[in-house]
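A protein chain is absent from this complex, but the other protein chains hold their places.
Moving on to chain A:
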Amino acid sequence: MQFMLLFSRQGKLRLQKWYVPLSDKEKKKITRELVQTVLARKPKMCSFLEWRDLKIVYKRYASLYFCCAIEDQDNELITLEIIHRYVELLDKYFGSVCELDIIFNFEKAYFILDEFLLGGEAQETSKKNVLKAIEQADLLQENIDFQMRLFAGSRDPAQRAGGNRTDINTIFIAIHTPPSASYSAVCS
C-alpha cells in the first residue's frame, strides 16, 4: 500500500499515512486531487479507481471516506477488507465510533493503524490482538492519569469524557457493523 487517507464529506483531511517517501508538496497535491475525485463519485459507483498510475480503493462509512492507494499487482478486494477491518478496530476501540472520535483522538487512530498495518502491509489482522497491544500501552496512560487525578484533585469526568459535542456542527452518524452483517457501508 502506498498511502491511506481519511477525509470527511466536506473534503477535510482527518488522517493521512504515507508509506512511500514523498515531498510535502506532492502529498498535498495528491491529497487535494484525490479528495476531489473521490467526492465527485456517486454512491452506487465502483469503489476502485485508476488514478494516475495508482489504483485507488475507497469506501465511505457515514460521513468519512477511507481511501487507500495500492500498487498494480495488489488485490483491490482485500484492500477493501483492510479498510473494513480498520473501521471495525476503531469501532471496537472507541465503542461505536463516529467521525468526532477520530477528530479528537486522531493520535489514537494512528496508533491503531500502526498496530494493524506496518510499512503498508497488514501485520496483525486479529481484532483481539491489535486491541490488546493498544490497550497495554493505554493502560499505562490510564494509570498515570489516574495517579495525576489522585494527586491533583479530580476534574469533572463529564467534561473529560466527551467535550461539548453539540458545539460541533459536523454531521456524524454512528456506525456499528456487527461481524455477521453484510458489508454495505452505511450511507447517510
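Going forward, a contact is a pair of C-beta atoms (placed from the backbone, for glycine too) under 8 Å apart; a residue touches a chain by one contact, two chains touch by 3 or more; residues count from 1.
Here is the rule we go by: contacts and distances are computed from a predicted model.
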| item | value |
| --- | --- |
| Protein name, per the UniProt record, of whichever chain is missing from view ("Glycine cleavage system H protein", "WD repeat-containing protein 41-like", "AP-4 complex subunit epsilon" or "pyruvate dehydrogenase (acetyl-transferring)") | "AP-4 complex subunit epsilon" |
| Interface with the undisplayed chain - residues on chain A | 13-19, 21-24, 28, 37, 42, 44-53, 73, 75-78, 80-81, 85, 93-95, 100-101, 103-108, 110-111, 114-115, 118-119, 121-126, 128-129, 131, 133, 135-146, 157, 159-164, 167-170, 179, 183 |
